[in-house]
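As C-alpha cells, the structure follows; a few thoughts come after it.
Note that one protein chain of the assembly has been removed; the remaining protein chains are unaltered in position.
Our next item is subunit A:
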C-alpha cells in the first residue's frame, strides 16, 4: 500500500493514500471533535465540526471528507477553528428544539456532550423554534424532527449497511427534513426492514426506540460495514 507523509500539529504523520485527514490525525493522537462522522460509513462532511486548517488553503476544510496528501501541513486546534466549531454547534442548537431536560437521550447525547466540550454554556443566536413534527407511526421506533441535526447518519447506515435506503433528505438548508421513502409515515414504509440501525447510528434523541430505554451505539458499525463489503 503506497504511503505518504504529512504534518499534523507540528508532528510528522504517515498515512495511507486515500486516507482522510481525520483518520490520520486520530492515529497520531490529535483528537478532532466530530458529529456526523461514524466509523464504517462514507463521510458526508455534513456537520463541519471537524474543520481543520491546511497551509495554503483559503478556508478550513472538513477533516473527515478531505484526503491526506503528501507534504500537507495541517493544524487542528487554532483559535479560529475553536470559534468556528463553537458557532457551528450553537447554530445547530438554535435551528431545532433541543430541550435536553425532556429528551430520551439526556446525558447520553453526542450533541449535548460536544456542546459542553466546546465550552458552550449558552447560545448567542435567537432560537428558530420550528414546529418540526414527530412520527411515531412505526411499531417499534419513532423519529422526532425537533432533535434532528441533519447529520445523515441514519440515511447512510440504511443505504450503505442495511441496503434498504428507506431514509433520505427532502428540501434544502435549514428547511431540510429526513423523510421516509416518498415522504410518508414510517409505519407505512415498504422498504424499512425494522433493523434499528438508524436508531443506533443517530447521535441525538431524534431516532428512538418506543417503550424502552434507547441504548445507542451498541452495534459496531465498522465491523458491520466490513461484513457487508465481504458479501458483495
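As a working rule, contacts are C-beta pairs under 8 Å (C-beta built on N, C-alpha and C of every residue); 3 or more make two chains touch, one makes a residue touch a chain; residues count from 1.
Keep this in mind: contacts and distances are computed from a predicted model.
Chemist: Can you work out the missing subunit's protein name as recorded in UniProt? Choose among "Acyl-CoA dehydrogenase", "Integral membrane protein", "Cytochrome c-type biogenesis protein" or "NADP oxidoreductase".
Modeler: "NADP oxidoreductase"
Chemist: Any idea which of A:113, A:168, A:181 or A:209 touches the chain not displayed?
Modeler: Residue touching the chain left out of view: A:113.
Chemist: Out of A:88, A:123, A:136 or A:195, which touches the unshown chain?
Modeler: A:123
Chemist: Which one touches the absent chain: A:30, A:66 or A:97?
Modeler: The missing chain is touched by A:97.
Chemist: What is the set of subunit A residues that contact the non-displayed chain in the whole complex?
Modeler: 93, 97-103, 106-107, 109, 112-113, 115-117, 119-123, 126-127, 129-132, 146
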